[in-house]
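Structure record follows, encoded as structure tokens.
Only a single protein chain was left out; the remaining protein chains are all shown in position.
All chains are identified by letter, namely A, B and C, in their written order; residue positions are counted from 1 within each chain.
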Amino acid sequence: MPDIVVMAPGATQEDIDRVIAALQAHGYGIHLSRGVERTIIGAIGALDEEKKLLGSRLEAFPGVERVITILKPYKLASREFQPEPTVIAVKPALSGAEGGVRIGGEKIVVMAGPCSVESRGQILEAAWAVKEAGADILRGGAYKPSTSPYSFRGLEREALEMLKEASLQTGLPIITEVIDPRDVSLVSEYADILQIGTRNMTNYMLLEEVGRARKPVMLKRGMSAKMEEWLLAADYILLGGNHQVILCERGIRTFETYTRFTLDINAVPAVKGLSHLPLIVDPSHGTGKWELVAAVARAAVAAGADGIMVEVHPRPEEALKDGYQSLRPAAFAELMKDLRRLAAALGRSL
Amino acid sequence: MPDIVVMAPGATQEDIDRVIAALQAHGYGIHLSRGVERTIIGAIGALDEEKKLLGSRLEAFPGVERVITILKPYKLASREFQPEPTVIAVKPALSGAEGGVRIGGEKIVVMAGPCSVESRGQILEAAWAVKEAGADILRGGAYKPSTSPYSFRGLEREALEMLKEASLQTGLPIITEVIDPRDVSLVSEYADILQIGTRNMTNYMLLEEVGRARKPVMLKRGMSAKMEEWLLAADYILLGGNHQVILCERGIRTFETYTRFTLDINAVPAVKGLSHLPLIVDPSHGTGKWELVAAVARAAVAAGADGIMVEVHPRPEEALKDGYQSLRPAAFAELMKDLRRLAAALGRSL
Amino acid sequence: MPDIVVMAPGATQEDIDRVIAALQAHGYGIHLSRGVERTIIGAIGALDEEKKLLGSRLEAFPGVERVITILKPYKLASREFQPEPTVIAVKPALSGAEGGVRIGGEKIVVMAGPCSVESRGQILEAAWAVKEAGADILRGGAYKPSTSPYSFRGLEREALEMLKEASLQTGLPIITEVIDPRDVSLVSEYADILQIGTRNMTNYMLLEEVGRARKPVMLKRGMSAKMEEWLLAADYILLGGNHQVILCERGIRTFETYTRFTLDINAVPAVKGLSHLPLIVDPSHGTGKWELVAAVARAAVAAGADGIMVEVHPRPEEALKDGYQSLRPAAFAELMKDLRRLAAALGRSL
Partner (left out) sequence: MPDIVVMAPGATQEDIDRVIAALQAHGYGIHLSRGVERTIIGAIGALDEEKKLLGSRLEAFPGVERVITILKPYKLASREFQPEPTVIAVKPALSGAEGGVRIGGEKIVVMAGPCSVESRGQILEAAWAVKEAGADILRGGAYKPSTSPYSFRGLEREALEMLKEASLQTGLPIITEVIDPRDVSLVSEYADILQIGTRNMTNYMLLEEVGRARKPVMLKRGMSAKMEEWLLAADYILLGGNHQVILCERGIRTFETYTRFTLDINAVPAVKGLSHLPLIVDPSHGTGKWELVAAVARAAVAAGADGIMVEVHPRPEEALKDGYQSLRPAAFAELMKDLRRLAAALGRSL
């Protein structure tokens, strides 16, 4: 398990090499993570007694900001690594609009839109509807990881173009899922946030690929992942140098069959305590029943989530996928009103 | 599966016998449930075709209020049986104080107190602390169903006496658990609400016994019970003629090990939709970590629970049981303030 | 957590009192368990440092056989407490027949019969069928703990009489479930083994009551009980002085819905390693599908179970309960042949 050496923003390559050499001389493995702002060096395999000694020595090296010992299995995602919360600024790259959204701050963020992009008309209608109700970010699936190979798999590149148009028209940033490491750069051209779905939380090749991307990534919890495993998956992305990771609780698999999944509300305060990363809750997948979505969305906000992701479809009865868990625009607008009152009572805004 | 014949409040024994005779003449089994207000007759084993015919005939019988066909496996607990919510008035029998608490109405009810009654001093201190913070009902275990036979099992009758004194002093009604069908009448002398714990949700002999009691019963969800099974357990009590049943979600068993249980927040709107019974949420057991209790309590209220049950201990570090999930009085008072703001934003009071 | 003082078979009351006095003088709580063969004294709450000192002192007391320190939460059920396997001799009390069955020895024991006793004819037919196929013990439910209060609940005392007749005719000992602490002495008059069902594994009042009975008890695993909790439940019975406890793995609740439960085959070698108690496997409840029963029964025997419990009904399609998981007599006879070959290959008999 590594100690973490955080290099200062202005550290030179020489500074970095010096630290690496010192670590290797003591027999450590090295994990180098070059982010936009700074470089982080993980020293893998250090023995506990040596750690302390080496740690204090390294802090005196030029270009070293601090050396951190972290007892948790996950490192970069932990509060020990970074006590203050991560706030991620999202701007619609395509529209060039002013402003933008900050995820992880005082304002609660709402991502909304249809499960899948089904047609130009559908996504534009949905985009305007969620925009008018006050959503911050437009969701819509272009590539769908479906349990059945016989189900709708998404309109793929065509859908990305439609999302682009919706973003240009409404000024909303876009979040959309990527399911293939070979598509990351293509999807990054369109998406403002890359989504990793629950079925790919342990697709480590994909995590590494989005770790090399320069777009924020929203990492959904695997449906049978413990919180610890979820944060380890976040570390896969963070280690690649991409520090803009957003977590998303979307329900876990339990014995209960009345709901599609069991939304783990405990995970909201628990993960906010363990990690500095922003946390979004998805009550649509977490319940699998549209009539439960509003209540669970309220619960998520009350529990301290940084935002919610909700499926909204102009006509759920015509949806190609997951219509039974999608809100109509009117119900979504109603929910937004409730959430605003709730956010105010909690000292936040929305 | 039965049809339900609801007799009118003024129905005579003769009226009842006439309905029973008619049902038996058609080969039905009979389940008679005599409540305080009215008698309900379940006709077990009716064939679907016959049901309709018989149903419309029976509605013309004297003393019959209505005949209901319910497709759900649970009957008396269902919204089909009773569309309007059940509101249960609880009064501290012992203190004879004015007022009382109504569970299931507009006001959100707070039950608080220590896991177990440990001493006279401890329960009095706890009772005053929760009373001052604004709790409505005092909780405290006299009989503890412990996983280990070597753990603290409760002070039993002695604890009931201490609870009585705490109730007399503070005017708070008492909720306490009963774990043995042979103790139901004893515990009923002290308790204002009888609690059935998660480990006894499928102890049907105990359910039947509290179904014959004339005290409200709070039925905790079994830790691996589906919502449907939980409502069937409620029917066991309701069938005994005791219509004052309160449900309590307290977390289910899942693969996650960071928390003791996974509180099923989905169950709050789901069960409120399926059943007319009031629903309380227990975030102390549902998380098993005191630092998560406040956030999950807020979530429960935001999701539409009729109240919460919280473990509060004057000095959690000295608690004989479950100290790690108990709030200190100061943290509880803080939570009460948060919940009041939240309730107001939701159009309820607390 | 207690140390265990095992008194020698001939220890006098005075010997026992002396040990208790010494323990109490050191501030320990006492748990006294008087078995048929010997008395066991649990010292609750001992501090670790004191334990050692006291332990070696106590071993010198008259009448003390040995003092055991056990680190596991369960004590009497553990291999540390008793390294050699417990073998339980079951004899049909009613028939007075020669012989009898030994559970936990080299021979694999087969318990078979219908889920519920439905009529005199049904149970006699079933009893003869399983006897002829080579079963050792007849099962049949008289009191049924049903999830629904509207389902068949058993013929109760009448069924006990029918079981008695079946036992007298066939010479097979009887196992039947008891669900109410108030019925333990009645059921003990008829049953050769008392069964505690999965829904009552945490009904500690019932466990204590059968702990005072002088009949073997088969304790089914709770459907969401960890192995450790199951062994703690066994300790509840053992602490009462009843050392004839048989464990029964019957499937746990998981997310899989194709089968009714997931039979935990890992638990067979695991629990046999952790505990000296005999272990039976119930593939009928563990799968909930008759077509899977034979394969899983074979697996249980191959994994090292001491026996199996199988539901057999003369005409499953007419069964009042669980017909879909019951074998026909012919299929059961076929299974017995397979199991005999398998047992021989494993160096056991059946």
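Simple rule for what comes next: a residue touches a chain if its C-beta (ideal position, glycine included) is under 8 Å from a C-beta of that chain, and two chains touch if they have at least 3 such contacts.
All values reported here derive from a predicted model rather than from experimental measurement.
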Which residue of C:Ala22, C:Ala302 or C:Ala333 touches the chain not shown here: C:Ala302
Touching residues (missing chain, whole complex) on subunit B: 253-255, 257
Residues from subunit C at the interface with the omitted partner, ascending: 224, 226-228, 252, 254-259, 262-270, 273, 286-287, 289, 291-292, 294-296, 298-304, 338, 341-342, 344-346
In subunit A, positions touching the absent partner: 1-2, 31, 42, 44, 73-75, 145-150, 179-182, 199-200, 202-206, 223-224, 229, 232, 235-236, 239, 253
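The definition used in the following text is that only the chains that are shown with their structure count from here on.
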Partner chains shared by subunit A and subunit B (touch criterion as defined above): C
Closest chain to the centre of mass proxy, which here is the mean CA position: B
Averaged-CA centre spacing for the pair subunit C and subunit B, given as whole angstrom: 33
Centroid distance [mean C-alpha coordinates] between subunit C and subunit A, Å: 50
Residue numbers of subunit A (touch at least two other chains): 254-255, 257
